[in-house]
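What follows is a set of notes on a single structure, which appears directly below.
Only one protein chain is missing; all other protein chains are in place.
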Amino acid sequence: MADQTLPIAGSLEVTPQRHSPALLPEWLHGWVVTVDHKRLGILYVVYSIFFLLVAGAEALAIRIQLAWPNNHFLSPELYNEMFTMHGTTMVFLVGMPILFGFANYLVPLMIGARDMAFPRLNAFSFWMTAFGGLLLYYSFIGGFGLYGMGAAPDVGWWAYAPLTAKAFSPGHATDYWALALIVSGFGTLGTAINVIATTLSMRCRGMSLLRMPLFVWLMLVVSGLTLVTITPLTAAQIMLTIDRYLGGHFFDTQAGGSAVVWMHFFWIFGHPEVYVLVMPVFGIASEIIPVFSRKAIFGYPAMVAASVAIAFVSLGVWAHHMFTVGMTSVGNAFFVLSTMLVGIPTGIKIFNWVATIWGGKIRFATPMLFCLAFLFQFLIAGLTGIMLSVAPWNWQLHNSYFVIAHFHYVLVGAIVFNIFAAIYYWYPKVTGRMLSETLGKWHFWLFLIGFHVTFDTMHFVGFMGMPRSIYTYEPDRGWNHLNFIISIGGMIQGIAVLLFAWNLVQSYFRGKKAGNDPWDAWTLEWSTPSPPPAYNFATDPVVHSRRPLWDLKHPEDPDWKYEA
Amino acid sequence: MAETAQQRESQGGVVAAHGETIHLPAPTAWPIVLAFGCTMAAAGLVTNLWVTAFGAALMLAGCVGWFRQVLPHEAHEELPVVAQAVTITTTRRLVRHIEIGAEHRAHLPVETYPITSGIKGGIAGGIAMIFPALAYGLIAQHSIWYPVNLLGGAGVGPSAHITTAEIATFHWSWLVVAIVIHSVTCLLVGLLYGAMLPMLPRRPVLLGGILAPLLWTGLLHSTMGIINPALDARIQWGWFVVSQVTFGVVAGLVVAREGKIRTSRGLPFFARMGIEAPGLMESHPDAGPPVDKEKH
Amino acid sequence: MSAIPVSPVAEPWRLPSRGRVAMLALIAGESAIFTIFVVAYVFYIGKSLTGPTPLEVLAIPWFNTICLLSSSVTILLAERQIERGKMRGFTMWWALTIALGTIFIGDTAVEWHKLIYIDGLTIRTNLFGTTFYSLVGLHATHVVVGLIGLSLILIFTLTGHVKEQHSERIQVFALYWHFVDAVWVVVFTVVYIVGR
Partner (left out) sequence: MAGVSRPSSFTPRVSDLSRKSITRNLARKQMQSRMREYGERAIRLISVPFLCFVATCAAPIAWADGPQSSPSIFAPASTPASSIQDLSWFVLAITGGIFVTVGGLLAWAIVRYRARKTDDDSEPAQIYGSTQVELAWTVIPILIVVVLFLTTARIIFAIQDAPKPQVALDVTVVGHQFWWEFRYPKLGIVTANELHVPVSSALEPRPTFLHLLSADVDHSFWVPQLAGKTDLIPNHPNDMWIDPRHTGLYVGQCAQFCGVEHAKMLLRVYVDTPEEFDAWVKQQRQRGTQDSSVAAGRHIFETQACTNCHTIAGTAAMGTFGPDLTHLESRATIASGAAPNTPGNLHAWIQDPDHFKPGALMPAMQLSDEQISELVAYLTTLH
């Protein structure tokens, strides 16, 4: 057998003419016509970070408005546009694109492939996502709503019918929302199909399914989940568009249509969507935590099984967003049970991460700091999730600031923290330079403090009866000080994110040279030069265990001997 | 790389050697044209139908262009490869190992009962537990249905105003509910026993059979008022303890017997937990081919 | 270059075809879209506040259905032919598939024409109209897309571009057509049997 060794690509140089700084139009043209999964991955991430800053600015505007009662920083109309756009942007233009961007960049590298299964579809998907986002934001200029030109969507990112009906939402603001999400939804669908085809059909020799890095596994599960969750949203948006343009009656309560059906359709998408966002970061954590603990992931098969279980269970829990809409008591009880069941595989994951750390030698580099904070915050988020799944308590907590706190614990405390971790971790691979650790630590601690000041406090205003989506509040409700604290926390987070953006820029030019494997890691992408050449691997790699680079680094004690 | 899958299939994993060129899909602008066309087609609905028409034209152009890229053959560019040897190194040349008694090296996890032993224990305990419960029903309430209905009816249903006479009579639905709850719980606890008893340092039957049920009963006693006041008002805790301990002892005995307990006191905790550990190379002669010593 | 000893067992490395995987994934996603529309249709059965009702205006399109379902058989035969390299047989069965699909679409057009101009049922008439035109229209859109694809392949076949080695791609595309047919079974049952 010729292939008795694991061939690893050398530090390969791409031909000079591809790298030499061309003229700006030429350089731009290169990015526009590219079908390289790495370039598209970078495009996704850059695009998402841009919208992260935009949506972050919207969040800050919201917090300034709410810093004290009866504030006039934003008009009610603008406030409603702000929280609608903040939610929509963060979910559709930041969360999903950035995670699919990571998938684009990393999945082929991690499974030893040269590109995605369908490179042109990949480019198409990215541009659909990108143009969808631009279409959404064009509504600020071109949207014609109740208040004249320049009306962005203002019906909430959940867009409950019949508020979205022509009668209550005249003009085109809501149409922008529906159409932009349909467009970007098709992009997402394309990426999901691409990721599935890539992971199933492009793995290098020896990369059996149970040897794939957990990040790849989770992206596979997430893509499968995306297929069956984004499409219901697209279907519901098409129905909404039919209602608004062709005079249909799907959600027209005057003609016998049902507002509750929209809620079902939306949450059949909306709840699994949370898992679509959070499971890739489980994958990120499952890559970073072992490397910085210097241990193999604990219970790999259980981690895979738990991911698949979460995906399946998540399809049957959507109506826990609807405990207050008047379902039968048996229906409520069913969704209580199914929701609580999600806690079990999620618990397994948390325990396995703790067990991975247990007995390790933890290095507190910036990526690991973010991951450790993620573990604590995700634990809390999971427990507040259990609280919310208790239907009677949910009748109190639903649509209050407690819910806002809970899902920001998931979306920021878990997802954004891990996205930062991932960027600190893989930036050296992508750019060839390390991000500044000093700035990184500053970023981490500021963001951590800001996060807790903001979102811990929100739980309490929720307990005190403050509902979400209100542009102002009565001064005698006892919410004033806490709201002020929350706004301060928001500012701290804003400063931290700016530090991060600065770090990204300045490290690109002045960062320390990274080398191909700065973290002493174990997955295949670290066997390529940084940045990897266009073809990733000069020779197709062959792997024998879940940690091919471990096998190389410890030939006397390789992994494959102990894996079944 | 588009053709990789097929290539690999056909060539059995042999790929481009050093110094050659590699096929990569050629860059193309048609995807972006198609995407822009789709977006314009949608944007026309909120602006002007001419925009839709423009979008549709772009879509058509994009589709045609794209097809011409892939049909009949996919467009490629050749990238020359310059390969150099790269060193995959680490500064950490040592790997620590967990120390486990020599006789336990061959089979990991050590000292484990098979999962089926837990299931068997749960079933046995669950059956055994029925007898004291029914005895309680007959002796104290003169109806064998009393404990069943207490679990199946009062324990779950909307049963705030249930009467004793109702509980003492037979109800189909309550029987089914009670059987489901009883068997699921017994199975789960049996599994837990199967998993955890080997980890306990000594006398698993004592711990699992008596202490755990007592602890569990105490916990329930203090929380039952919240979990279900109706049940709380009717439970006879003495009988409850008897049936729990019956479960515990029977399940514990069955688990222990199935697994042929060896004393594992001398082992470190991790070993008792049955954690798999690498680094037991000498004792793993069958795990893989012998290590090629020259390569060290 | 580091090297490690590996297990000498050299099992063949087989991976599923990316086209087939992608088409199955697409079908999974499409199924979800159809599920939502079917659920909406079923939920709104009998909830229209005004007429016309399905029983009054809908006739069961048996002919139509037989045409579409038999097109699944003809495309299967076409797949067999191209696998064996019989391009003439392939062209014949492929063209027949297109013809059957076209008959289906034409028949649907006739049905819609009758519904709109004789029965006065449009998408804005009532809930039945909204759900009917959306669900059947969604399916018809898929048939039309499929027909365009089928026709393009037919054109390439006639110009001699499609050859035996493309049978894999042809089969992948045929999967889509089978899916469209299978969906019709569901739509037909829901709209014309259950909903009437």
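Order of writing sets the labels: A, B and C. Residues in every chain begin at 1.
The definition used in the following text is that a residue touches a chain if its C-beta (ideal position, glycine included) is under 8 Å from a C-beta of that chain, and two chains touch if they have at least 3 such contacts.
Since the model is a prediction, treat every value here as computed from it, not as a measurement.
Engineer: Write out, one label after another, the shown chains that touch the chain missing from the document.
Structural biologist: Result for the missing chain's touching partners among shown chains: A, B.
Engineer: Among B:L60, B:I115, B:A140 or B:A233, which residue is in contact with the omitted chain in the full complex?
Structural biologist: B:I115
Engineer: If the hidden chain were put back, which of A:L379, A:L504, A:A521 or A:A534 would touch it?
Structural biologist: If we include the chain that is not displayed, A:L379 is the one touching it.
Engineer: Out of A:Y245, A:F312 or A:W395, which residue would touch the omitted chain in the full complex?
Structural biologist: The missing chain is touched by A:W395.
Engineer: Would you write out the residues of chain B that touch the absent chain, in ascending order?
Structural biologist: Given the touch definition above, chain B has residues 91-99, 109, 112, 115, 118, 155-158, 160, 184-185, 188-189, 191-192, 194-196, 198-199, 223, 226-228, 268-270, 273-279 touching the missing chain.
Engineer: So which bits of chain A touch the chain we can't see?
Structural biologist: Residues 75-77, 80, 154-156, 160, 162-163, 168, 253, 256-260, 293-296, 298-302, 324-326, 329, 332-333, 336-337, 340-341, 343-344, 347-348, 350-352, 354-355, 357-364, 372, 375-376, 379-380, 383-384, 386-387, 390-400, 452-453, 456-457, 459-460, 463-465, 467-474, 476-479, 481-482, 485, 554, 556-557, 559, 562-563 of chain A touch the chain that is not shown.
In the analysis below, only the chains that are shown with their structure count from here on.
Engineer: Just how far, in Å, is the C-alpha centre of chain B from the one of chain A?
Structural biologist: Chain centroid spacing, chain A to chain B, equals 24 Å.
Engineer: Whole-Å distance, chain B centre to chain C centre, using C-alpha means?
Structural biologist: Inter-chain centre distance comes to 38 Å.
Engineer: Where does chain C touch two or more other chains at once, residue-wise?
Structural biologist: 1-8, 13, 15, 17-18
Engineer: Taking each residue of chain A in turn, which ones touch at least two of the other chains?
Structural biologist: Residues 3, 8, 117-118, 201-202, 205, 542, 552-553, 555, 560 of chain A each touch two or more of the other chains.
Engineer: Which positions of chain B touch chain A when the two form their complex?
Structural biologist: So the residues of chain B touching chain A come out as 1-2, 4-5, 8, 13, 15-18, 22, 24-32, 34-36, 38-39, 42-43, 45-47, 66, 69-70, 79-86, 88-93, 95, 158, 270, 276, 278-279, 281, 284, 287-288, 291, 295-296.
Engineer: Please give the residue numbers of chain A that touch chain C in the complex, ascending.
Structural biologist: So the residues of chain A touching chain C come out as 1, 3-8, 117-118, 189, 192-194, 196-198, 200-203, 205-206, 223-224, 227-232, 234-236, 238-239, 242-243, 246-250, 255-258, 261, 265, 268, 542, 544, 551-553, 555, 558, 560.
Engineer: Please name which positions on chain A make contact with chain B in the complex.
Structural biologist: For chain A paired with chain B, touching residues are 3, 8-15, 30, 32-36, 113-115, 117-121, 123-124, 127-128, 130-132, 134-135, 138-139, 142-143, 172, 175-176, 179-180, 182-183, 186-187, 201-202, 205, 241, 245, 294, 329, 359, 516-517, 520, 527, 529, 533-535, 538-540, 542, 549, 552-557, 559-562.
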